[in-house]
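Everything on this sheet refers to the single structure shown next.
Yeah, one chain of the complex is gone here, protein chain that is, but the others are all in their spots.
Up next, chain A:
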């Protein structure tokens, strides 16, 4: 009977699912990441049990055989290594990585055979990498050791022989009776025997286990709760049988046999409510006694320590693919050279000229052995093509790069004081590759902050309405009326309903002021208790019922005559005391109900029930649940009215619950008890039996009514979803909610637009038609449209056209995914058809989803043939499976505990942060790592290929071209830092632009920077450069007197250069070229980049001077002595270095410039534009004009879709911004996403252009307005721009059909802007007070950015009617001196604005209306910003009246 029910059940399901998958894995022999649980335990079977003898006492003879079992001690070992096995184990771990192993092999080969390069060259870097990793891991392990020790040695109190004894925690044994005091942490998994509280309960927080800070109640075994003191407990004689440890935190099945004086032991069931988990903390209870059943590494916490699966990013996969290519290149190089060597050496004079005789042993060696050794030697010579440093750099880049997410101030949550979490840095770049976003609804899209909106009792609507100091606070405005006021009978029902809500819950009353900083005091500190529950709905309901002291919480009943009947609510749930729930009724009387049973909530039943006995001895069963699970069990009550209301509320986006009850007779109650107890006592398949019992009990209800709870959309959720859409991602909402509620949220969050054609794949439809027909119907609809499109459009991702949204529910989904039994050909195709439909839908809503199904969906999409990258985001335990399944799992640190955050790869605090995470961080990470990978391969081709070429000129004798020091240090120090810093700092486009223009994300979609053509380009560039280096130097040396001029000491001498000079020359060109190539690719030169790039070149030069300038005593050769200086003393060397560097860089530069000019990508266009505006682009220009020209489509949506959407247009007038209106009602949702003006009260004010839909009104309003750049500035005048209105239709004929392809601004414009800015620079405060400030630079009323056509007779001016009507809302603060008249400065400014905005077509405004203070009704968000008035005007408005409804005047 925990209060964690909802989550617990969900998690059980999740774990169950995972276990099943694991079984599957083991059967099929697949070892995937999913196969991580220790044992394949089979479905629900009882695996193995253990018997625990409490206090190590043998059971009385004859009862049972005493089999002492051995259990591990209570030592926690989280460390991996011990002092002794650290080195071998760590080395083994490290060399299991394929790259390390490769380098080890190379190193060993170098040691064994006579190789061209010294073993140092590969040994040193390898040693370095291994050592650094080992030190890091060793340090981490040392910390773990320390933590383990402190835990293992902390004292615990154990009862031995009736006395309390202190023991070290690690010496605890299974069967020990432990005493735990308040605020202590449980040392192992314990079965609660007795507590200091007389009712045998104790309170526990499991914050460290699952992050839930609420107090959960645990129950002592009824028959042992009397054993309260140490002596008493010691006399207890009992054994516990329970299952062997399992990792599931919320599942436990066991049985306690208590031997009293009688022979027959008493058996009692044990469940998770009796099990205290290690890691949890005792609260509000003085002490408890409990017996240890799982210790040490067998505790559930330890079992949950298992590391999560390692996810690998797409970039890593392509990196590995490249690696294989390079490995092939390496092997083929070595093979070619070996072959050629033996071909070339066929002539004995070449094989062994007199000047290079072999030793006798060499001559004796078999030719095959020689060939093999040569092959290995070549491998060693060329092995640098796969550099060990690449792995190190990539790891460092990922690790260091992930800090930018942590540091990001934009993602810092001020409320919670939380930063994003990065649980794995391996997936940073995957954030830039997401194609599918699967999001949970509750708590992710919405705030999960529930508020009771209304109740419906027997068809009467009750709206909570706080009356403070005799005034009605503005709440809801228009209400529907359903029935006359309730009669006497109704009154009873009403009270019963409210009682039901007060009783049927698992809410817990918290008496303290704060829990983790969340304050929810009842009222201004007067009362200190507040409610806690794992389900926010319940809190909302109970709180909604509560009466308050100064604000009388009431329900307003609206009847036919719009007469407000104030009903005092005031049922307050006080507490649960001694199994009695105490509630305060309206008359302030305490009512006590004995809580008999709680039939917990689970996601399958979707309802919960309580059985209570009233003080008058009547038994009631109250049930609360989803409409679908309650209605079928209802036998009487006003079902139709309630159903209508529920559906209405669901459409409004409210979460609805139905409440029903039934009275039980005593006999019925006894029967129920029996049923439940037998189910609860079952050791095997308890869950199944319980749910069967529930099924029997919960029926024949009388419907009481329904509740509607509102869950507000999160801040900027709609904006985020819209951005994700524009970025080419498909957003799927997976929710357990019912379809209507979910659909409403989807509309509000802009997942569906008004012109989205909704395809339904729901049980409702499949009831009418067979699934087969529905599927084929839908796919025909989708594909027909698709077929008429050219393939190059954004495959259904954006635009007005063929924008489909699919709604599917859980039942239909399982039908679709279920493999058909009869095995006909159609059956298997359902999945394919379904996928095909989904692919063509921009948004999919899956409702009524079980957690398991969420993961299934993700898996399905993951496995589809494009293998898209998926991202799952959620906040609750029910999202864990989905988060673990998706490529990238993001948890939201929300109200539903930390389950999701703990299992995720990244955790954020708000859904809106996803935008920056993906569009900015993900984008950056991706381009950075893409360049990093490509560049690494490139620079190593440049490095090694000359060495390969040199073999052709040294008789294939494996002569290295470069000196050992150069070979070793090339990747470690000469060229490593620039690319590392590049991969941390690069920003090809400004952050603001990335955020503002999500479509840039498409430029990198599908791993576009790491595709094979790009890879081949880089490789060939590398080959070209290598050829240039080598042959450039070759022709200088070959047959010429390439000599040193002006010897350092003696003049006018000519000296010959040897082979090392040759190599050094090539190497110098190489280092400069690859570094400069990176410099060319760098778009963002901070001082760090300058420092590192020029610094590493300087370092090379200095190193070379030093390396060649000294006779190094530890070397047995001095071949580099003075080589570098001699080279630099030669004029031709300088000339050739310059020449060859330029030649190497030339093709890349030419390619870049030509591509940029001829086929610019969106990114490049924006870079160019940004350059033009000197980084101020983000404030001015409509970026859409910079995009690659979109394919023009002028056909409108088909009539079919029109009808489709109109069919649903039966909603009520606007009340709340987040609610949605289908059909032709204005889409107020736009506002919520734009509203950011609250940040700056001084200049808060916004101008929005607004319009309603209509087939012919596709007018584009572009309002590039000003926005205070820096909100902190009192005068944000660093951004100034003229207000412009694009109005193509003002001229007759069809004009402006061609979309723009380049920046709007030319030099002229820029000058004008500068002038404008300079003019404004000197203005005083007074002037600025007259300026209208607005947020957002551009507002698309609806539809795309493309130009729309309007039908007109030739020669006729645009009629306003042609454009439909428009509505402009201008909201501004502190501008209006005379509110009453709406005149004055504000009005003046407004009129000015309108003139600018809408001339000339609107020169004949039919009316301009203002409502001083009229904003109160637009909704809460707007009211927050203290707006003075709204101007609303309409042009040629036949629908004018509907407009006016948007903002009805309400006097204060």
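Keep this in mind: a contact is a pair of C-beta atoms (placed from the backbone, for glycine too) under 8 Å apart; a residue touches a chain by one contact, two chains touch by 3 or more; residues count from 1.
To be clear about the criterion, contacts and distances are computed from a predicted model.
Between the names "Transcription factor bHLH149-like isoform X1", "3' exoribonuclease family, domain 1-domain-containing protein", "MITOCHONDRIAL IMPORT RECEPTOR SUBUNIT TOM40-1" or "Cell cycle control protein", the one given in UniProt for the chain missing from this structure view is "Cell cycle control protein".
Among the residues A:119, A:1095 or A:1132, only A:1132 touches the chain that is left out of the figure.
Among A:72, A:138 or A:955, the one in contact with the hidden chain is A:955.
Among A:48, A:409, A:587 or A:667, only A:409 touches the chain that is left out of the view. Only one of the listed residues, A:369, A:1158 or A:1308, touches the absent chain: A:1158.
Seen from chain A, the chain kept out of the figure touches residues 116, 349-350, 353-360, 403-404, 406-409, 412, 414, 417, 419, 924, 953-955, 957-960, 985, 987, 991, 1032, 1034-1045, 1047-1050, 1052-1059, 1061-1063, 1080, 1083-1089, 1111, 1116-1118, 1121-1122, 1126, 1130-1132, 1135-1136, 1139, 1142-1143, 1146, 1149-1150, 1152-1154, 1156-1158, 1167-1168, 1170-1171, 1175, 1298, 1300-1302.
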